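Only one protein chain is missing; all other protein chains are in place.
By letter and in written order, the chains are A, B and C; residue numbering begins at 1 in each of them.
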Amino acid sequence: MDAIEVGVLGATGMVGQRFVSLLARHPWFRLTWLAASERSVGKAYKTVAPWKLNTPIPGGSAERMVNACLPGRGPKVVFSGLDASVAGEIEGAFAAAGHVVVSNARNFRMDPLVPLLIPEINADHLKLIAEQRKSKNWKGAIVTNPNCSTIVLAMALAPLRQFNIRAVVVSTMQATSGAGYPGVPSLDILGNVIPFIGGEEEKMQTETLKILGGDGGRAPYPAVVSAHTNRVAVIDGHTMTVSVAFENRPAISAIVDAMTHFSGRPQELWLPSAPQPPLVVTDAPDRPQPRLDADLGGGMAVTIGRVRECPVMHAKFVALGHNTVRGAAGAAILNAELMHAEGMLQ
Amino acid sequence: MDAIEVGVLGATGMVGQRFVSLLARHPWFRLTWLAASERSVGKAYKTVAPWKLNTPIPGGSAERMVNACLPGRGPKVVFSGLDASVAGEIEGAFAAAGHVVVSNARNFRMDPLVPLLIPEINADHLKLIAEQRKSKNWKGAIVTNPNCSTIVLAMALAPLRQFNIRAVVVSTMQATSGAGYPGVPSLDILGNVIPFIGGEEEKMQTETLKILGGDGGRAPYPAVVSAHTNRVAVIDGHTMTVSVAFENRPAISAIVDAMTHFSGRPQELWLPSAPQPPLVVTDAPDRPQPRLDADLGGGMAVTIGRVRECPVMHAKFVALGHNTVRGAAGAAILNAELMHAEGMLQ
Amino acid sequence: MDAIEVGVLGATGMVGQRFVSLLARHPWFRLTWLAASERSVGKAYKTVAPWKLNTPIPGGSAERMVNACLPGRGPKVVFSGLDASVAGEIEGAFAAAGHVVVSNARNFRMDPLVPLLIPEINADHLKLIAEQRKSKNWKGAIVTNPNCSTIVLAMALAPLRQFNIRAVVVSTMQATSGAGYPGVPSLDILGNVIPFIGGEEEKMQTETLKILGGDGGRAPYPAVVSAHTNRVAVIDGHTMTVSVAFENRPAISAIVDAMTHFSGRPQELWLPSAPQPPLVVTDAPDRPQPRLDADLGGGMAVTIGRVRECPVMHAKFVALGHNTVRGAAGAAILNAELMHAEGMLQ
Partner (left out) sequence: MDAIEVGVLGATGMVGQRFVSLLARHPWFRLTWLAASERSVGKAYKTVAPWKLNTPIPGGSAERMVNACLPGRGPKVVFSGLDASVAGEIEGAFAAAGHVVVSNARNFRMDPLVPLLIPEINADHLKLIAEQRKSKNWKGAIVTNPNCSTIVLAMALAPLRQFNIRAVVVSTMQATSGAGYPGVPSLDILGNVIPFIGGEEEKMQTETLKILGGDGGRAPYPAVVSAHTNRVAVIDGHTMTVSVAFENRPAISAIVDAMTHFSGRPQELWLPSAPQPPLVVTDAPDRPQPRLDADLGGGMAVTIGRVRECPVMHAKFVALGHNTVRGAAGAAILNAELMHAEGMLQ
């Protein structure tokens, strides 16, 4: 099989850096094109990316010249780590021009014709693309992945849909890498907690229902989510406490069982980035912890712990996922892998 | 007015250090007696206390000889920062011998005849003492303050009792000073979150109801509390997100109003350690934060922020308090101040 | 005595915030004027200052309108916490217009006619001002304090001048508050060390010699300083290890003695911000530590520990000072206090 050429929009940012790192040795995709904002164009990637990963810039990208974010250039398949302030316009232009944009930006997530995809949960939402193309008159397409904290929550809830979830109260403890670079000032987070992340609670409360919903997400899942989002002094890994109420209260053992055996299309298809299993359910009393567990499954697994009765709702537990791998770049790459496996990247 | 002599049991621990620091310039109490475990007895306090506060050991205590925790010695009024493993036996012996033990330990908190006191909330629970003395045949008495995270929650909920609280889901982000010294290993908390604190969730779920309850706490408040407790990389200050459901849903403005105007016996009596006001309600979008707000009111105020609708429960907000001042040593001192003002320390 | 009205240039920055906080209850100075950059002008201080201190904005300043940095307005005495990019021009204009500018900015520090003042060390450098006025044709004057890390080093070295210092190798571990706000991104400092601070090593290597020098600093002290400067995950307090070689090697006990008994004009004059003593020499084996010792003497004392033989140089020790109090705003206020005591603010 020939490798599929791919590019990255917004390659110098924190999510862009993860794309560059994760795509360096990808079995299907070959990264040949990097694009970023005006001030980086024409310069070698290593001179303009404020690289913050603890592995060196991959050899193939370090010296690569950065391009402008102009549609029609670059490979057909482009990953987008663009900032929301510019992603709407640029991604739309790329899709119109025939590119398949696999985006991490929030701009199109809630568009009723754009899949908000987590391949383990709603691989069938890809069917929206046909209508998307027709309705928007795009030669290409846009597929999005959810917000970093939403992905972790949705992964934890997906196996519980069989019990008819009615309400969820979630409180997050989120890593600073989720805010990009320079992002959170050190004076705000050293020895501190910031109990607010702009727009994050709304995203968790709405995106989750589209993801879990039917008909390509056009029929939102009939539950209510209430989110408290907080920033803590962690580099990578969003931890969250979750209380859930159901239509029919399941036994705790049934919940653990459903989570433990949860699996989806990526696992069936053995997609390269698919974690096996997608949910790691631990019975350690004090886990998951971001420093110890965020990298499980190459950063693509979500870890669940402390599943127990909730005296107010029905069940409660702790969930953790790597926010820039499973929660961003890795999520988009898994989306592209699914599309390729389904023959949608040709 | 002559100063009342007081002592501290467990003076070398983290809570004991706060007692020593806060009592150094107290207008009513004079600290004249320090007691700790066997290995410290007979030694100067400064040579055995692993002092971890950012103010020096007060002059009056630095050279003071440490005594054994033996009843009958020392002043009538003793504060207890003893570890729970020994507090039960020692505090009981002191009370039997005629001491008034103002304790921060958990051992007697849920005893139906021992006040679990937050003077702003349940000053009337002190009436339990008469029955306590008779029933236990104690010449002295024991009064306790709640667990550090429970105090913050109870303070936030107290003004909402008028709306008939039905259910509370709380998720904490707690400072490491709450775990004592050496306490939490740095390898467990640097860049990390530990989603478990032994026994803490049970304390929040039961102590809160006794505190808010009637008849000296013998009629627990008729609500249900579900707690998720987490440790984060903060030195002082427990932050928590709280969702509350009521019998009759109040407007958010009514909740803010009730919190803003909340006041109790300590404020009426202008007790020396009473914060004015006890609850600081902020409208900043990203507060309270432990680094910036834990010291408000000399560490005795609880700060509330982000009061807003909860789509699952009715209202949600963030609460913060200083865990070793309002949540431990300062709480006990306020208890003693109330008792003195009510003529119970003579 | 009537209070002297003072103002603050650059009032919204981190150093400016310290000025506002420290001047709130000053016995001699009354803060009546706040100035900052264009985008803050005409707005209430509390709405434009990203307040990062753990005490609230003082009542007198919270609602105060922010002015433009225009000379001729505001009180005669102004403290400057301006950024170096604008301080040169603005401070010069203020001095020309008759203001006494007590500055923390670096721009005029190495000007041969501007005192680089640490009142304990070189109070006599104030005599430069007469020549400064004449030569620059200024009606007012400029006095500066050193860089935050330089102050700590100079304070530690000052009492050792009697032994004829020849060479100093210093390696710092500096707090993030020294970099202002937003300053150091959290991704750069959480669980990390940054072994570089732009321009800092040069400042330590040159400013120190001017401070310790004679003839108003025009005859630099005849020693050589080599600095390694590093940023660590600390909020307040610069710690540094220092190795020193002397012309005539003193005994360690003589060094400890000289440091312990060090004192200067601020102590003689009992200036309001003068720490008594200015150097706290500890014999604890593991001190000073920023979290425990930075606030000594109201943040104005420098703490020294671990004074011992250096097998390469002659002696070595650890020094610590609060970088935004003794190292910035508090230093400037002490300078102004000295000038007032010497009759130079009338």
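In this section, a contact is a pair of C-beta atoms (placed from the backbone, for glycine too) under 8 Å apart; a residue touches a chain by one contact, two chains touch by 3 or more.
Owing to the predicted nature of the structure, the values given are computational and were not obtained by experimental measurement.
Participant: Among C:Ile4, C:Met313 or C:Met344, which residue is in touch with the absent chain?
Facilitator: Spelled out, the listed residue whose C-beta touches the missing chain is C:Met313.
Participant: Touch as defined at the start, partner being the missing chain; which of C:Asn122, C:Thr150, C:Ser243 or C:Asn323 qualifies?
Facilitator: Looking across C:Asn122, C:Thr150, C:Ser243 or C:Asn323, the contact with the absent chain belongs to C:Ser243.
Participant: Among B:Arg30, B:Lys52 or B:Lys136, which one touches the chain that has been omitted from the display?
Facilitator: In the full complex, the listed residue that touches the missing chain is B:Lys52.
Participant: Tell me which stretches of chain B touch the chain missing from the display.
Facilitator: Residues 14, 52, 176-177, 181-191, 233-235 of chain B touch the chain that is not shown.
Participant: Name, in rising order, the residues on chain C that touch the hidden chain in the full complex.
Facilitator: Its contact residues with the unshown chain are 167-169, 171, 173, 188, 190-196, 205, 224-226, 228, 230, 232-235, 239, 241, 243, 285-292, 305-306, 310-313, 316, 318.
Participant: Where does chain A touch the missing chain, residue by residue?
Facilitator: 51-56, 190-191, 235, 291-296
In this text, only the chains that are shown with their structure count from here on.
Participant: Looking at every pair of chains, which two share the most C-beta contact pairs?
Facilitator: A-B
Participant: Rotation angle for the CA superposition of chain A on chain C, to the nearest 5°?
Facilitator: 180
Participant: What's the distance between the Cα centroids of chain A and chain B, rounded to whole Å?
Facilitator: 42
Participant: Two or more other chains in contact with one residue: find those residues in chain A.
Facilitator: 188, 190-191, 233-235
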